[in-house]
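What follows is a single structure, and I will ask about it in a moment.
Missing here is one protein chain; the remaining ones are kept as they sit in the complex.
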Amino acid sequence: MIIMKADATEEQIEKVVEEIKKCGLRADVSTGAYRTVIGLVGDEGKVSFDHFAVLPGVKEAMRVEIPYKLISREYSKLFEGAGESMVIKVGSIAIGGDEPIFIAGPCAVESKEQLFRIAEGIKKAGAHILRGGIFKPRSSVHSFQGLGAGGQDEAREALSWLGEAGRKFDMPVITEVRGETQVDLVSEYVDILQIGARNMYDQDLLTKMAKKGKPILFKRHFGAGIEEFLSFAEYIAAEGNKDIILCERGILPVGKGKNYTRYTLDLAAIPAIQKETYLPVMADPSHGTGRRDLIFSMSCAAIAAGASGLMVEVHYDPAEALVDGPQAITPDELKEVIDACQRIHQLVASGKADEKG
Amino acid sequence: MIIMKADATEEQIEKVVEEIKKCGLRADVSTGAYRTVIGLVGDEGKVSFDHFAVLPGVKEAMRVEIPYKLISREYSKLFEGAGESMVIKVGSIAIGGDEPIFIAGPCAVESKEQLFRIAEGIKKAGAHILRGGIFKPRSSVHSFQGLGAGGQDEAREALSWLGEAGRKFDMPVITEVRGETQVDLVSEYVDILQIGARNMYDQDLLTKMAKKGKPILFKRHFGAGIEEFLSFAEYIAAEGNKDIILCERGILPVGKGKNYTRYTLDLAAIPAIQKETYLPVMADPSHGTGRRDLIFSMSCAAIAAGASGLMVEVHYDPAEALVDGPQAITPDELKEVIDACQRIHQLVASGKADEKG
Amino acid sequence: MIIMKADATEEQIEKVVEEIKKCGLRADVSTGAYRTVIGLVGDEGKVSFDHFAVLPGVKEAMRVEIPYKLISREYSKLFEGAGESMVIKVGSIAIGGDEPIFIAGPCAVESKEQLFRIAEGIKKAGAHILRGGIFKPRSSVHSFQGLGAGGQDEAREALSWLGEAGRKFDMPVITEVRGETQVDLVSEYVDILQIGARNMYDQDLLTKMAKKGKPILFKRHFGAGIEEFLSFAEYIAAEGNKDIILCERGILPVGKGKNYTRYTLDLAAIPAIQKETYLPVMADPSHGTGRRDLIFSMSCAAIAAGASGLMVEVHYDPAEALVDGPQAITPDELKEVIDACQRIHQLVASGKADEKG
Partner (left out) sequence: MIIMKADATEEQIEKVVEEIKKCGLRADVSTGAYRTVIGLVGDEGKVSFDHFAVLPGVKEAMRVEIPYKLISREYSKLFEGAGESMVIKVGSIAIGGDEPIFIAGPCAVESKEQLFRIAEGIKKAGAHILRGGIFKPRSSVHSFQGLGAGGQDEAREALSWLGEAGRKFDMPVITEVRGETQVDLVSEYVDILQIGARNMYDQDLLTKMAKKGKPILFKRHFGAGIEEFLSFAEYIAAEGNKDIILCERGILPVGKGKNYTRYTLDLAAIPAIQKETYLPVMADPSHGTGRRDLIFSMSCAAIAAGASGLMVEVHYDPAEALVDGPQAITPDELKEVIDACQRIHQLVASGKADEKG
């Protein structure tokens, strides 16, 4: 990373960027209240930092070992001064801001009627963003894979419902992208692109999605430590797209005997990640527990742990849902969750304000 | 398990108990608002339930497969009607009642002065019960094992400080028992006996401790699923001692790359356990995270998840603590934790009350 | 799955296939020594099996719940009689046959000279197939990602070296495909396509690769149980490509304190998988341990456990390797591994023959 002097000129910055490109790397230029910092993107092994240190306008040039430097608080402090958290705006919604944000909707879009009915329900319950799965990653090729599996036309139709429902009920919409060939199509219809847990390690997909310039909700793989989760978020940031919403959704359960939850929702990851990065972190209590009767408790707990919001699966008739019914709640139950979470968020936010003071 | 008729006589109950003993098993007799239920304790494989079904006063006799039947809600519903949660009284403190309970103190007792200074600090901060380790389980034989390692006299002296501090600052006291030879000695001085995570599987120790009749704080092993955690709590209940306080303290972290927390605090275990058993469940954010800077967040989260209280390690100078300093907070920080948790508890408790209504 | 009568005609089989397609599913037709069996591929939830049961020539129609039915021994027994293991031929090499097969080469292709020197070395050591990574999945965007990261031309050049080395030293070649856009390009040059552990869950990539009709070496994800590993192999089989070589390469380590190996090589998975499926299973002791000093022992152990061969990383100068040097061995060490493994294979194979007799 190359720290420019406070009075470095545009031309000096340009010159550094050119030199970086000559080395076969890319440059990530961040200009803040304090100064400009230029991150090197790519294999730094090839580069001599001594070479950069003597360029005009350069204050300091040094190798940074952490694999997620572009999204780290340490990095942002260099040019911003304070390590402020990032607020991602999607339409009128601010993720990472003063209010917790609730993303809700069906696990899988099943029909236009189903989607609209749920969209209306979650809007009334106070949700901010509508989710609906169209390309479903599934453990068995022999089970329902979402309407997107029906072909290009069916996928486009289901995506158009999502867009229409978002406009009708005034909510941004989000859906999961599972493969590279879906990126362009999905980007036409949604406001936020989602990477599911199983694709977290798919670096080519991340790179392709990042280039679309849309906010990305990025779920932690169930087998990834925090360091690795952030290192793969860095693949998105490396394309110049830092509108990344991190999402904890449960890691592999471990322990002799039965465990009674589908995954282990790692809530300590939320404050731990917030120490490392300025990006907002959400939680998904539906996948994290796999049990609708635990969602109220774990939603409250996630917000109390500092989450910027929740992603919750909702269905008016969970027993009839084609995918993951046992972990969906009703719109009425969602309202209870949102009400409790908003009150807890206020308490905790004020507690944290005291902590800093 | 043998369900007696509502009008079964004392003599009929006695008769059933005798028959159970003849089979080489023990009987757990619970009489509630509705009726009397007699649980069989021991290897049920030897028993014919048909034999019991025809005894006078018996309504039903059946094998129950769950390994923690004596502490299960299902069981208590049979004689109590409603599946009420249990409140454990220790002096004037009620664990599992309307208020969250805070157990605090040093990881290890280092000196009388250190203990009293911390005891005074946590009392002012609002803590209810004083903890202090005297027999420390440690991963290396070459590190400090607590004052109890100095021999019988030193152990007794340190235990007497604990008792004295408890009386002086009007708090019940708790310490960990690590081996069978310590049970009698420790029981002379403390109000609650603690089983640490590493001893959860030590069934002979559990049995010996249970017989003392004192409340037992029972920590989950870091490699145990919930089913197994409850199954070993059953070893205590099988001795007729149901004053068991369960405590989630973090399970083995899993995930590629670094994880930034010492363990994974499994907060979903709290509501999941509460569905299974009527026993109160606490959480230990100190061991659960290993990081003092995460304790505020995870304390709030644990209470929001429904914990009946917390066990927190406190030291006036964490950097100087002989054991586990990095995970201890100061008395002032404890006060902030307690204040925030009490407010969250109120919110969540009222939310739950609505849920039931 | 639909079991045809032994004397079912071609036309009757055709008719069943058509009916399956009408339901929006695909058909997997297997004709063996005994009879023809038709597997349904896709979401069976939509299908009435009663409908198929009454079609002419159908002996039995039933839902099969296991998610990897097409590759299961149970399934192959229906039409083959005996549950024979499958032998996959790649040129003159037979994987899953009488001899263990050794795939070796550099973790990453670094230069033509490096590749050829290693290829020559492993050929002399007795290896059968040449590996060399060109698109490297890496945990950090800031580290070397393989020559393929340099762009289409560099990727093509590196791939052409691989092909050339294979021809020169008379070995089939294999390389990893990391993203969908690489499938066509890589397929031009290599004999076997590899899916790395991190892409195991990438079902769209699997589907695209399967359609190429080339053998696929399919590595288990470090966070996948055996059931899920086989369920994703089924995505390949569902495209009609059953030339799948399974590869155990280590799962996430679990345990308090340091573990001294990078992953846990799950050797019991080898015989356990062989009970479930007729596909050959190999092991990768290089990734599985991350330690070159354990490779001899774990290679012997994997073959003793019944592996059909090994994939081993080899470099003439491991200390200088750009990627994963600490887990590479030299060609001379490879020779020792191959010699020992061949002798162990003979012993174990004869032991197994006795077992069956």
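Think of it as A, B and C in the order they're written, each chain with its own count starting at 1.
Heads up, the rule we're going with is that a contact is a pair of C-beta atoms (placed from the backbone, for glycine too) under 8 Å apart; a residue touches a chain by one contact, two chains touch by 3 or more.
All values derive from a computational prediction rather than experimental measurement.
> From the list C:Ile71, C:Leu217, C:Leu265 or C:Leu322, pick the residue that touches the absent chain.
With C:Ile71, C:Leu217, C:Leu265 or C:Leu322 as choices, the missing chain is touched by C:Leu265.
> Which candidate, C:Phe49, C:Phe296 or C:Tyr316, sits in contact with the chain we can't see?
C:Phe296
> With the missing chain put back, one of B:Phe49, B:Phe116, B:Phe169 or B:Tyr201 would touch it. Which one?
B:Tyr201
> I need the residue numbers on subunit C that touch the omitted chain, in ascending order.
Subunit C touches the chain not shown through residues 223-229, 231, 251-261, 264-272, 275-276, 288-289, 291, 293-294, 296-298, 300-306, 336, 339-340, 343-344, 347-348, 351-352, 354-355.
> Mind pulling the subunit B residues that touch the left-out chain?
That gives, for subunit B, the contact residues 24, 40-45, 67, 69, 137-145, 149-150, 178-182, 198-199, 201-205, 221-223, 228, 231-232, 234-235, 238, 252, 254, 322.
> Even though one chain is hidden, which residues of subunit A still touch it in the full complex?
Subunit A touches the chain not shown through residues 139, 222-223, 252, 254-257.
Note that in this section only the chains that are shown with their structure count from here on.
> Taking all residue numbers at the subunit A to subunit C contact, is the shared part over half or under half, that is, same or different?
Same, since most residue numbers here occur in both copies.
> Taking each chain's centre as the mean of its C-alpha atoms, which one ends up farthest from the centre of subunit C?
For subunit C, the chain whose C-alpha mean is farthest off is B.
> I'd like to verify one number: the distance from the centre of subunit A to the centre of subunit B, where each centre is the average of its C-alpha atoms, in whole angstrom.
38
> So, what's the distance in Å between the C-alpha centres of subunit C and subunit B?
48
> Roughly how many whole angstrom separate the Cα centroids of subunit A and subunit C?
One centre to the other, that is 33 Å.
> At which residue positions does subunit C touch at least two other chains?
As it turns out, subunit C has residues touching two or more other chains at 139, 222-223, 252, 254.
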